[in-house]
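A single protein chain has been omitted; all remaining protein chains appear in their positions.
To keep things simple, chains are lettered A and B as they appear, and every chain counts its residues starting from 1.
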Amino acid sequence: MSAPGTAALARLADLVGADHVLTDPLSLSRYAVDGRLPWAAVRPGTAEEVAEIVRWARAETLALVPTGSGTKLDLGMPPLRYDVAVDCSRLDRIIAYDPADLTLSVEAGMRVAALEAVLARHGQMLPLEMPFYDAMTIGGLLASGSSGPQRQLYGAPRDFLLGAEFVTGEGRRAKSGGRVVKNVTGYDFHRLLIGSLGSLAIFTVANFRTFPRPPAQALFVASFAELDGALALRRALVQSPLTPTALELVSPALAQRLTPQAAWLPSGHWAVLVLVGGERAVVERHAHDLARMARSANAAALTRLDAEPMNRLWSRLREFPSLACEISPAPAIVRLNTLPSELGALAVRAETTAGRHRVPVALLLRGVGILYVLLLPDASSAETLARLAAAVGELLQAGAEYGSALVEFCPPELKQVVNVWGVVARRNDLGLMRQLKQVFDPDNVLSPGRHIGGI
Amino acid sequence: MPVAEPPGAQDRSRSSEGPQWEDYARCIHCGLCLNHCPTYRLWGREADSPRGRIRQMLLVDQGQLRLGERFVQHMDRCLDCRACETACPAGVEYGRLIEAARARIEQHYRRPWLERAWRRLFFRTLLPHPQRIAQVARLLRFYQRSGLQRLVRASGLLHLLGVAERERLLPPVDDEFFFSCLGRTFPPLGGRRRARVAFFAGCVAQVLFARLNRATIRVLQANGCEVVVPAGQRCCGALAVHAGVRDVARELAVTNLQAFSVDGFDALVTNAAGCGATLKEYAHLFPLSERARAGAFAARVRDVTEFLAELGLSAPLREVRLRVTFQDSCHLLHGQRIGEAPRRLIRSVPGVELVEMHLADSCCGSAGIYNLTQTEAAFALLREKMGYVRATGADAVLTANPGCMLQLRAGVDLFANDARDPAARPIEVLHVMELLDRARAKD
Partner (left out) sequence: MYSRKAAPRRLERRTLRDLQRLLGPENVLHEPEDVLLYEYDGSVEVARPDCVVFPQTTEQVAGLVQIANRDRVPVVGRGAGTGLSGGALAREGGIVVVFSRMNRILEIDLENQRAVVQPGVVNLDLTKAVEHAGLYFAPDPSSQKACTIGGNVAENAGGPHTLAYGVTTNHVLGLELVLMDGSVVRVGGRTPDTPGYDLTGLLVGSEGTLALVTEITVRLLRAPEAVKTLLAVFDRVDDATATVVEITARAITPAACEMLDGWTLRAVEDFIHAGFPLDAAAVLLIELEGLTEAVEVQAAQVFDVCTRCRAREVRLARDETERQRLWAGRKNAFGAVGRLSPSYYTQDGVIPRTKLPETLHRIEQIGATYGFQIGNVFHAGDGNLHPIILFDSRDPDQFARAVAASTAIMEHCLSVGGALTGEHGVGMEKSELMPRMFTDDDLELMRRVRDVFNPLGLLNPGKILPLGKGCGEIRVQPLPLRSSLPA
């Protein structure tokens, strides 16, 4: 790998203006991926500039990593090559917002938090609460395939993304879907691109349907001495007519980090967090039924948080990766996808696995069937990392048995010994993915090597 | 651009009563009928679906498809259960179309000689003539009672001839035929007369379902009806209509119009859904100019469940402890759009628990004489049906048509009791009227 020549950089500056090409080490440090720095970063201001940049990189045989605010650059495997970061954060305009139609078209570099502020003025929202909420961009959250706790009620972004515009690895601008809430015209490339980690195309515009902001909200926290009780409450809840926005089960190690010692969350207890939104009567109904369910499940306590205390606790849980970093100098987060009914068994297995390798562990179980295993070693020595790697490897194996698994976050060193995409031996769909990569990005310009199977 | 001919342009052989272009074109080929068609569900073939059959009829009508063996086969396989009519959003009168198609086959297609022979025997020589029906019934009764049936069943001869399953359909012939009741009047019981009805006795029913007919009359009497059984009535002609033998059907209709021309009764009541549907549609058999009389006649026809549910039961009912399920008779539900009336009557009997079975509204495979002509399909449907009956855990399966009863009885014999506890009572097959008769407080 060699640095792009001065001439090439000059041509890049011609495309976007010299102000928007960064080469100084300090600026570039923001764009590190797994500790690797690009030679330059470029900040396009329009979709057409993005296309020109890709065409330029293609001509110069350079590798690009698209990024928004850089919060999830460590997802996936380290790029095989990394020459220039394409920072899309200047693409931050709302193209069209039709509150009366509950539809929105927004540029990919827009920060979710800023967008939410606009939506809030019209009493609307997007259910996009997820880690790095304050910084993350629309394009970033889509490309990373992130989803958050609100998925329980609203589904994942794939369920409310109506269409998208993007630039392919060939530097062509294209689109799919549309701006209307119902549309089956043509192939749904926008869904294909979700979670593609910028390896197929760079999002430039995303179209969403928006949702009414619930007039009232409350967070209910039930605590349990044992996991079984927490699972029983989960089960009772999903089999009831109730419509919680979010349903999260948190292991004691994580629970005690959520809030300063509180009587309703004794240490050593599991916490079940149930976020509820809607009309006041709806929230009260949940309060009433939840009390009954919590009693039947032998909850140690059930408390209700509103307003500020709710927001505080909720945002802390939402930012659980940051909590992991607070606890451990070298945390790893493994995500296991399974059937909701298997969450308990898998949680037990994860704890046993971590215990066997003497790695402290915390768990976050999401009602829809996702288990986040937070491995929290108390040191970052080579010996600890070796134990961490062994634990991660076993968890990925277990995940494959129960569904699927991947590493969402880990020390960069770990990626030398562990494939973060998990066990793919029994899968036979990677061939198709490689061929699709060939179509979208024949010269391997975009995020080479970061995605599954070395794509 | 290919455009279909306007109606009548290719009119070669269509009689004035036949379907017009519009009747076919009303089918918007949306396919909503498919899953309601028993034969489509059985085989999954378009050719054996209502939509596919209509298309074939249309193409034959336009002279673009040969009226040949294959066409006849697909038309023959239709149960004429008319479940598709209930499902159709466009109001296609499928029953009329299939009957017209069969009439056309009857006129223009030469079936193999054996088939021709038995069809002639059955539709022309036997059905229209009560005395011949009685003669055959006596022979049959001899076969059943003399020990011959047991001997033949044991001999394996039936299997050799390939008619073992059909033989199972042979119903026990009644001891006393119903013919003796023709011309009689039965007084209402228990107080004032609430209605005066004419009773339609049926043809084969008079030798196979005489007891059912008597039970029906008893129930009507108990509920304050004077029941007149006009002499001179004949077979309704349903089987002939379904088979496309329209001339015979028309003659029978003329006879019946005459037999029931006496005034002064509130309704013409039948306990056979198949007969009821045909009687209500007598007008279809006549040219437009001659339909008035048949129309007036039809307006008074009532299925007995329809009639009693409308009238309301007045007779006291005693408890009958029975878990039952109800099989809709196609010509009641789809042909006459009556589904709630029999259920209401069933539920009115104290102690009776009605458990609905899966696909109660789908044909049991009886379909007139379908179980004789298309035995394999009929039994496939019956086997499935019996599975659903069993699943309800019912002690009895009720229905509202003698033809269905024959089929269901064979079903109980062949399939339903297999998986049951041998100690348990066999599943009974009852007409709704028989249940009401059983629940009748003994005088």
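Worth pointing out:
In this text, contacts are C-beta pairs under 8 Å (C-beta built on N, C-alpha and C of every residue); 3 or more make two chains touch, one makes a residue touch a chain.
Quick caveat: nothing in here was measured; it's all calculated off a predicted structure.
From the set A:L242, A:A262 or A:A386, the residue in touch with the chain omitted from the display is A:L242, counting the whole complex.
Contact with the chain that does not appear here is found for just one residue of A:T46, A:T303 or A:N337, A:N337.
The residue touching the chain not shown here, chosen from A:T71, A:S89, A:Q124 or A:S447, is A:Q124. Touching the missing chain, out of A:G5, A:G35 or A:P212, is residue A:P212. The chain that is not drawn here is touched, among residues B:R26, B:R96 or B:R153, by B:R26.
Those residues of subunit B that touch the chain absent from the view are 1-6, 22, 24-26, 28-36, 40, 44-47, 52, 55-56, 58-59, 62-66, 70-71, 87-91, 358.
For subunit A, the residues in touch with the chain missing from this view are 98-103, 123-124, 145, 147, 155-156, 158-159, 168, 172-176, 178-189, 191-192, 194-196, 200, 211-212, 238-239, 241-243, 278-279, 281-282, 284-285, 337-341, 368-370, 402-406, 421-422, 424, 427-433, 435-436, 438-440, 451-453.
Here is the rule we go by: only the chains that are shown with their structure count from here on.
Separating the centre of subunit A from that of subunit B, both taken as means of CA atoms, is a distance of 64 Å.
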